[in-house]
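A single protein chain has been removed from this complex, and every other one stays in its place.
For subunit A:
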Amino acid sequence: MTEKIPLLTAKNVTVSYGKRETVHQLSLNFPENKITAIMGPSGSGKSTFLRCLNRSNDLVPEVQVGGEIQFRGDNIYAKKVNPAILRTKIGMVYQQPTLFPFSIYDNVAFSQRMLGLHDRKMMQEIVETSLQQAAIWDEVKDRLATPAQALSGGQQQRVCLASVLAAKPEIILLDEPTSALDPIASAKIEATLIELKKLYTIVIVTHNLQQASRISDQVAFLLDGQLVETGPTRPFFMNPREQATSDYLNGKFG
């Protein structure tokens, strides 16, 4: 019997900015159709680590990534990998909702256009499905041609998510996606993510302990670029193994 190839695994990942190493020897497995929450205080390297997972760090000068990240068994940092295609397979949503100064439709259709899809009907279907999956379709279906930047912050973030989903990814990375939003908008995003894990594998970086405990299946706790503790969400919060985790959960730092 052959073992099933895991969807996404990080093996001994090290990240350095110039000479400063900010992530040390981090190994983590991301189970399929689960939500993994990466937690830790500011500066613990969690966002840096997340950006390695779809090679967004390539765009930052002087960043060196060591170790290996495997997507379906292939090292994504191998020379033959096409980073543009990789990023459509592993999408990313950032903290600040970012949308182009185009219409809602053009924003969501953008990735497919870049991939060369020109069929109008197929495009419409993809845009509608993506907006529905991001739970924003009902709010915007009558104004798809209006500028996306006129929407509220929470709506924009969900259109961002729809734009990422339109590229037909397998994994969605989210970097504190709700920290710029109000509680109601955050709750909507959380509900959406729980729905989405049926179809996608989700990795979310969050500051918010309650959020991590509400939506995640697995938690990884980072401190100073090191993985302190990882495991299923419930036991992690109920009885953490490490003293540092317990201190963090009790608000002693961070």
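Simple rule for what comes next: a residue touches a chain if its C-beta (ideal position, glycine included) is under 8 Å from a C-beta of that chain, and two chains touch if they have at least 3 such contacts; residues count from 1.
In this text, contacts and distances are computed from a predicted model.
Enquirer: Per UniProt, what's the omitted chain called: "PatA-like N-terminal domain-containing protein", "Phosphate transport system permease protein", "Taurine-transporting ATPase" or "Phosphoribosylformylglycinamidine synthase subunit PurL"?
Expert: Not shown, but named in UniProt as "Phosphate transport system permease protein".
Enquirer: Kindly state which of the options A:M39, A:L99 or A:L144 is in contact with the chain not pictured.
Expert: Considering the complete complex, A:L99 is the one touching the chain left out.
Enquirer: Using the definition of touch stated at the top, determine which of A:S111, A:Q157 or A:T245 touches the missing chain.
Expert: Of the listed residues, the one touching the omitted chain is A:S111.
Enquirer: Among A:T88, A:Q133 or A:T178, which residue is in touch with the absent chain?
Expert: Spelled out, the listed residue whose C-beta touches the missing chain is A:T88.
Enquirer: What does the interface between subunit A and the hidden chain look like in terms of residue numbers?
Expert: Its contact residues with the unshown chain are 54, 56, 59, 84-85, 87-88, 91-92, 94, 96, 98-101, 110-111, 113-115, 160, 163-164, 167.
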